[in-house]
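Okay, so here's the structure we're looking at.
Presenting chain A:
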Amino acid sequence: MPEKPEAAPQQAKEDRPLQIHQDDKPLLEALPLPPEGTFVDPKAKKKAAAAGDEAAGGDAAAGPAAHPVVARLRQQFPDVSLEPVAQTVDGEPIVTVPAERWLEVARFLRDDPELAFDYLSDLCGVDYKDALQVVYHLRGLGHDRRLTVKVNVSKDRPEVPSVVEIWPGAGWHEREAFDMFGIRFLGHPDLRRILMPPWTPEDVFPLRKDFVDRRPKRERKVRPR
Partner candidate 1 sequence: MPEWLVAALWAVLKASIALAFIGLNFIFLVWLERKVSARIQYRVGPWRVGKPHGWLQLFADAIKMFSKEDVMPAAADRWVWAAAPVVVFTPAVLLFVILPVGPNFGVQPDFNLGLLFLSAVSSFTLFGIFMAGWGSNNKYSLIGAMRAVAQLMAYEIPLVLAVLGVVMMAGSLSLQRIVEAQKDYWFVFPQFLGFIVFLIAAIAELNRTPFDLAEGESELVAGYFTEYSGIRWGMFMFAEYTNLFTMSAIAASLFFGGWNGPILPPVAWFLIKTYAFVLLAMWIRWTLPRIRIDQLLDLGWKFLVPVGLLNILITGLFLV
Partner candidate 2 sequence: MSLTREPAQELQLDPRLGDRVRVEDLGGGRQTMVMSMGPQHPSTHGVLRVVLTLDGETVVDAQPDIGYLHRNWEKIAEYMTYAMTVPFADRNDYLAAITNELVLVQAVEKLTGIEVPERAQILRIIFSELQRITSHLLWFGTFGLDLGAVTPFLHAFTAREYCYRLFERATGARFLYGYLRIGGLRNDVPDGWIDDLLAFLDQLEREYWPGFMKLLVENEIFVRRTKGIGVLSREDAIAYAASGPVLRGSGVRYDVRKADNYLPYDRFEWDVPVGENGDVYDRAIVRMYEMLESARIIRQAVKELPDGPVMAKVPRAIRPYGEVYHRVEGPRGEVGVYLVAAGDTNAYRARWRSPCFVHLQLLPLLARGHLVADLVAIIGSIDIVLGEVDR
C-alpha cells in the first residue's frame, strides 16, 4: 500500500486513521542478562547478602549449586563453565552452558544413566539486551529430576548447535526459535520459518524486544468521538 499523504486536520476528524502500533520505536525494553542466571528480587538479594555472611557455607550447600544434577554435571565436565548456576522459583536447577560445548553436554544429559534426561519438554528463546538465550527444559520419564539449561549466544552471531539428533522433538521448537528470534541452529535439517509467513523479511524476528511492525500502516475509518 503506498504511503498516504498526511490528512488535513479537518479531514482527520471525519476519518481519523487508527494506528495499531507505534511505528518508530518498540514498546518493550530489553533487559541485560541477569548475572545470577535468573532475575532476583533486589530486596531479597540485599537481605540474603546481609544474612548470608555468617551462614555462607550452609547456604551454598543448600543452594542450586549443590543440586545432585549440577554436581554430576560438574564432575563429568570439570572444564565446562556452568555458571551462573541458579534455580527457578520451584527449585529446578538452572545451568548455563557455553554454546560450543552444549552438544557434548546435551548428549551426556540424555545418555548418562544417572541423569537420563530423555524428554525435552520445551525449548525456547529469550531476548536480552546483550545476548539471545536458548532455554531447554529437560525432564525424564521414570524419574522426577528436572533441569533447565540456558545457552547464551551473541546477537551478532546467534548460532547454537542443534539438538535435533539428540532429542528429535526439538525440530519444530528450534524452527520456532529461529522464526521468532533469529537464532540459527547449526545442523538443523530444515531450518526455515514455521509460524510467520514465508515472505517475512529476513531480518524480522517478532519476539525480539526491539521488534517494530514496519508493515504499511493499516488505516481504519473510525467515527470521530
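For anyone wondering why these and not others, all candidates are chains of the complex that A comes from, given by their letters.
The rule is short, and it goes like this: contacts are C-beta pairs under 8 Å (C-beta built on N, C-alpha and C of every residue); 3 or more make two chains touch, one makes a residue touch a chain; residues count from 1.
As the structure is a computational prediction, the values presented were derived from the model and not from experiment.
S.K.: Mark the candidate that touches any copy of chain A in this complex, from 1 or 2.
M.R.: Per the touch definition, chain A is in contact with 2.
S.K.: Along chain A, where are the residues that touch candidate 2 in the complex?
M.R.: Within the complex, chain A touches candidate 2 at residues 27-28, 31, 34, 38-42, 44, 88-90, 92, 94, 118-122, 124, 126-127, 135, 137, 141-142, 144, 148, 167-169, 171-173, 176, 180, 190, 192-199, 206-207, 211.
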